[in-house]
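Some chains have been omitted; the remaining ones sit where they do in the full complex.
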Amino acid sequence: AHAEDKVVVFAAASLKDALDAVNKACEPEVGEAATISYAASSALAKQIEGGAPADVFVSADLDWMKYLSDKKLTKPDTEVKLLGNQIVLVAPKDSTVETKVEKGFDLAKLTGDGKLAMGDFKAVPAGKYGKAALESLGVWSSVEGKVAQAENVRAALKLVSTGEAALGIVYATDAYAEKGVKVVGTFPEDSHPPIIYPIAQTADSKDKDTAAFLKCVESAKAAELFKEQGFTVLAPSN
Amino acid sequence: MNWLLDLTPDEWNAVRLSIKVATVAMIASLPPGILLALLLARGRFWGKTLLNGLVHLPLILPPVVTGYLLLLTFGRRGPAGAFLAEHFGIIFSFRWTGAALACGVMGFPLMVRAIRLSIEAVDRRIEAAAGTLGANPFWVFVTITLPLILPGLIAGAILSFAKAMGEFGATITFVSNIPNETQTLPSAIYTFTQVPGGDAGALRLTLISIVISMVALVASEVLARRVGHRMDIE
Amino acid sequence: MTLSVDINHRLGDFAVEAKFASAGRLTALFGPSGSGKSTLINLIAGLIRPDKGRIAVDGRMLVDTEARTFVPLHKRRIGMVFQDARLFPHMSVAGNLRYGRWFTPASERYAKMDAVVDLLGIGHLLDRRPAKLSGGEKQRVAIGRALLASPKLLLMDEPLASLDEARKAEILPYIERLRDETKIPVVYVSHSVAEVARLASDVVVLSQGKVAAAGPTESIMQRLDLLPAEERGEGGAVLDTKVLRHDEAFGMTVLSSPAGEIRVPKLAMAAGAPVRIRIRARDVMIATERPAGLSALNILAGTITAVRPGIGPTVEIAIDCNGAIVLARITEQSKHTLRLALGQQVFAVIKTVSFDSATTGAGLPAEADG
């Protein structure tokens, strides 16, 4: 079957496992499983701008969703804040680091000669959240020089799990499943802007199954599956 | 071996698609690759430096940038994309053809260089000898130059193929990562690396990718050796 | 053929400034190493574009820098044998040989594959690649390749230099036949007087890029001073004769020439066929009385018409034997002893065996001469 026949979803890569499970579960309701293209939110947004045949966009942050809605490329009434996440401080499994993540905690000392791995704090959502959190906790300036920015949050996690970096800031969803790291602490919810994965139908979307797909993704059944992967569900279940 | 080949249908499709994309990219690049290599090796014209730079561009630019430029140019709304779609019905955007275009473009500098080096090594006195026997420049090229540069052609083709098997940045940026349509092996591998516990899957696909490329590589070596044997320089 | 060349071309420090015309069938370019023979032949072939000048073959203007005419290489229908064989390394010998045929209209193909292969003795090499040939074999294949293109003008750059005498002796008659039967004009580079004298109707002598002399072979060969010192032994009179009869008993052929009958080892030619012979000046002795009891069979009576100093201790003596000029090269001492003088009646003595394949060739049929 050609991709055109199906609902086409452009989703941030970090959602793969969760969204794949939801997609499968939703097949009866929608009629046919959606085709999901996972890539960086930035790439997906630009592709939609370039005329991609996507019906649904799931971004890893609000910025890229806003980028499209500003250009009237999404249907504003369909935009929903779908999922939430947390960021955590991780260390290699064999690390002896222990701390509580709170205002003014001595992150610099904990990092020592090593590096603090996190997503690119200008570009990668997890990096942006991490930086904001460290700033609000008042420790940013002390560790800024020790930050190793990764291409994406998965790469940051790899740096920690291989012992390359002493510490890292990643999503809770990533940390739980990675055996090579241990979670040292969770950043307080209020230390950073809320971590939100918004979803919306694109302006060009014509596929009649799209509504059904959106409805299912926002359903309670889907919520269970998302929660299994460690996400918090923001959309009101219907 | 079993675990290696125990793939999901989508993964099988990625394998098939990668081979198709790499093969098409390689074959479609050959004619323009030969032409440009010839121009760069032999031509003397204004703007040659520029052309040379242009050919190398995909090497110099980060793949993501190349991908964006392709999107801007050959996308549905891009000038070339709109033109081709309207007049020839050729659509690249979010089709496997687009993946092939991206891979072809990324491998192009490698192919052109290999062919160009071979052309520059051809003894032009042999070509002149063919000319005295009545062959016009076109026939000289077909009957003398082309066979003599075959090893370089093969090297260029295999470089382009191998590059296509590994190309990811430009492809995913240009045509996204749509299963069964534009999800090549590298995109699939990328997707795996983006989820917790995806390493095993990524490794498996990586190994498959290596096996395919190795088969192509060995075939190219055998071919090149046979061609070379056939002609040990006089 | 008429070949007319008037060309200026510069290669680094070296300049070719050649102007000559040749109406002969086979024009030899003759001169020492580095005198510009290959350059000139490359200019005729169209491999080099001259700085200035004109080249015409049989009235067809190949290059004219003033008129901006330049017939490209592949349209000249030339067969070129290069000094270095330049075989196609990726083709078998057979592929090399067949190459030119593709580009020759079927109606104009006069060279026969089998005949050429036999002639050159390369039948056993047809499947071989050039890399696996010996030096002489390569050159033979190169000759074959040029011939099989059925060219309208054959350019040969020292084609026989790397071949042994036996092989040369087999190929020379073929080139003669080509010259005479197919009437293909030939330009032939050589540094061998023997080859030039035997084959050429016209000779152009080059020296440092310039034409030192040009003209019919007979006259050039008689001017021993034009020949390089070491080659003067090969120079001498060139006589055009006819087969008179064969002497089967002794395996001889008797030729008729204005100078009288000349006996040579038997030739495979019919009575009446034209034969060109070269009588090397160094092979001619002079006797003041008709010798007796001598093994030399050819004794021609004549009058001394010129005595010129030769190189070293020799003199060159021209003897007019009933209109045909025979040159003799003898020592000063002999001249002195025999008291030779202009106008004296003498006998030119020539051994029959001095006529060999290097000096006896198929003659140019009369109508083509000059």
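Labels for the chains are A, B and C, by order of writing; each one numbers its residues from 1.
Operating definition for what follows: contacts are C-beta pairs under 8 Å (C-beta built on N, C-alpha and C of every residue); 3 or more make two chains touch, one makes a residue touch a chain.
Because the structure is a prediction, the values reported are computed rather than measured.
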Total chain copies in the file, per protein type: A x1, B x2, C x2
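Definition applied: only the chains that are shown with their structure count from here on.
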Geometric centre: closest chain by C-alpha means: B
Between subunit C and subunit A, distance of the C-alpha-averaged centres to the nearest whole Å: 90
Between subunit A and subunit B, centroid-to-centroid distance (C-alpha), Å: 34
Whole-Å separation of chain centres (CA-atom averages), subunit B against subunit C: 57
Residue ranges of subunit B in contact with subunit A within the complex: 64, 67-68, 71-72, 75-78, 93-94, 172-173, 176-183, 187, 190-191, 193-198
Of all residues in subunit C, those that touch subunit B in their complex: 45, 47, 72-80, 82, 84-90, 99-100, 102-104, 129-131, 138, 145-146, 149, 155
Parts of subunit B lying in touch with subunit C, wherever the complex brings them together: 125-126, 128-137, 139-140, 143-144, 147-148, 230-234
